[in-house]
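Complex shown without one protein chain; remaining protein chains in place.
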Amino acid sequence: MITALALPLALLGLQQGIAERLAGRVPPDVAGIVVDVGTAALARGLPIDPLIQKAIEGSAKGIPSDRVGAAVRLVAAQLDTAAAALGEGGSALRSDTVAIAAGGFALTAGLSGRDVALLAKSGAPIPAMITGLRVAGTLAALGVPGAEAVALVSATLQAGRPASELLALPGRVQAEMGKGVPPAQAAAGLARAVAAQARHGPPPGRGQPARPPAPPVP
Amino acid sequence: MRAETEPADGEIVRAVLAGDRERYAQLVERYRDRYARYAARMLGSIDAAEDAVQDAFVRAYDQLAQCKDPDKFVGWFFLILRNRCFAEQRQRRSLAPLEAAEDVVSADRTDDGTETAERRRALQLALMELTADQREVFVLKHVEGLTYGEIAERLSTSIPSLKMRMHRAYDKLREQLREHT
Partner (left out) sequence: MSEREFHPLVKQLLDGDLTLADLPAELRAQGEEALQLLAAVDRSLVELPAVPQRVMRALVRVPQRSVWRPWVLAPALAIAAALVVWLGWPASDTAPNSAAVTVRFVLAAPDAHQVSVAGTFNQWDPHATPLVRAGGNGVWSATITLPAGQHQYVFVVDGERWVPDPTAPAVDDGFGRRNSVLTL
């Protein structure tokens, strides 16, 4: 257990904040784990919201405390990996906790640290990068392999497409999958379409984006 | 013969849907070999069959909420496996045609003599030259022992069209075996 006297007041306040969010939603032993793991995570510049979320989720689902604790630690480890990977895109990205959380989600969904690093290096502004990471994770959750998910999101980011178009990518991949196109191929086809439009289509900007041509169905 | 106390398929499916993932292993254990032979004969390789059966079980788990009749899990699972085998064959057509037929002939039949093993291998190779549809009707009838009526019901097709496919298969097999013996 943490010795209260050894901690600065701000940190105490933080721990109280964590404990408050967990109160009534998780058993005391889970709360203790989250406070421990969360304090250490915060010291490393990681977001703690995903940890709190995972603990609340596990308790709501009736999962035994030790497994909830393990899941919380796993989330922390993923956030660490995500932060390191994002570091390859610069220190501003590395210290953005929302971006780290998005990267952590991408890892949960099946992307590798290397995939996240590749995305980080695409050089997109941070708000777009955050959406890109979430969308890449969502694509992976559909079954798109990491390489194709990163390629599609990178192509869309580098073409300067608006966030709404990024967010529409999983739905479009799903639509192709519904026709029997495998996820990897669906994503690759969309990436080609994005790249083609970037070369030949109107310059990116405000207003309604033109619909890119449908990818060829094998 | 299943003991009276073992749970029915539907019960296990419903338990898994309720969140008890571990119980899915019971279903997999129960049916892991049921269609292994079908997959092996269709794909011409036990390794490929193992991959296909494994993938199909994982896919069935993901889609379990869409199994309309949990008590008829095994029939629903067969269709998933069947689709998997057909798609696998579409992909493999571009590979070297007969590389995989080697290991299909079961290893424990050496007591029958090499001539029997040779004939079995030759037939399996010949089977791989058929279309997937032709091979399937042959496998379901002559390996799995189903009647035309049972096959028609399972594949939702008609007996006459099955017979037409089968008779075409007989001729192609005859041609293949004559050419290669």
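Note that the chains take the letters A and B in the order they are written out, and that residue 1 is the start of every chain.
The definition used in the following text is that a contact is a pair of C-beta atoms (placed from the backbone, for glycine too) under 8 Å apart; a residue touches a chain by one contact, two chains touch by 3 or more.
Quick caveat, the model's predicted, so the values are computed rather than measured.
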item	value
Option from A:T39, A:T108 or A:S122 whose C-beta touches the chain left out	A:T108
Of A:L46, A:V75, A:L93 or A:L157, the residue in touch with the unshown chain	A:V75
Contact residue for the chain not shown (choose from B:E11, B:D55 or B:D133)	B:D55
Residue ranges of subunit A at the interface with the undisplayed chain	25, 53-54, 56-58, 60-61, 63, 67-68, 70-71, 74-75, 98, 101-102, 105, 108-111, 127, 130-131, 134-135, 137-143, 145-146, 162-164, 167, 170, 174, 178, 180, 182-185
Residues of subunit B in contact with the chain not shown	17-19, 21-22, 24-25, 28-29, 32-33, 36-37, 39-41, 46, 49-51, 53-55, 57-58, 61-63, 65-66, 68, 76, 79-80, 83-84, 86-88, 90-91, 104-106, 108-109, 116, 119-120, 122-124, 141-143, 145, 148, 163, 166-167, 170-171, 173-175, 177
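Keep this in mind: only the chains that are shown with their structure count from here on.
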item	value
Whole-Å separation of chain centres (CA-atom averages), subunit A against subunit B	40
